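Here it is, the structure in full.
The complex is shown incomplete by one protein chain, all other protein chains being positioned as in the whole.
Right, subunit A next:
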Amino acid sequence: MRPSNQKSYVPYHSPYDPCPPIGKKYYSTPPNLYMGFQPYNLPQYSPKEALQKGTLWPAFYDYYENPYERRR
């Protein structure tokens, strides 16, 4: 199974902290962290799609959006 590309944790919030708690803090764990040396014969995007996405390899594609926006 492919690992998730985003992880989160909840920082401790003290009753004396001035700002309201942010809740979850997110961080990226993109696919390159898990691949090791790239194996041969992985599936490829079409050239046009690869130019648009920034990679030839679906295994390395990691779409990013603001995780704090989604939460609201």
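In this text, contacts are C-beta pairs under 8 Å (C-beta built on N, C-alpha and C of every residue); 3 or more make two chains touch, one makes a residue touch a chain; residues count from 1.
As a convention for this text, contacts and distances are computed from a predicted model.
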{"item": "Per UniProt record, name of the chain withheld from view [\"Peptide/nickel transport system permease protein\", \"Manganese catalase family protein\", \"Fe-S cluster assembly protein SufB\" or \"TonB-linked outer membrane protein, SusC/RagA family\"]", "value": "\"Manganese catalase family protein\""}
{"item": "Positions on subunit A where the hidden chain makes contact", "value": "28, 30-32, 35-38, 51-55, 60-66, 68-69"}
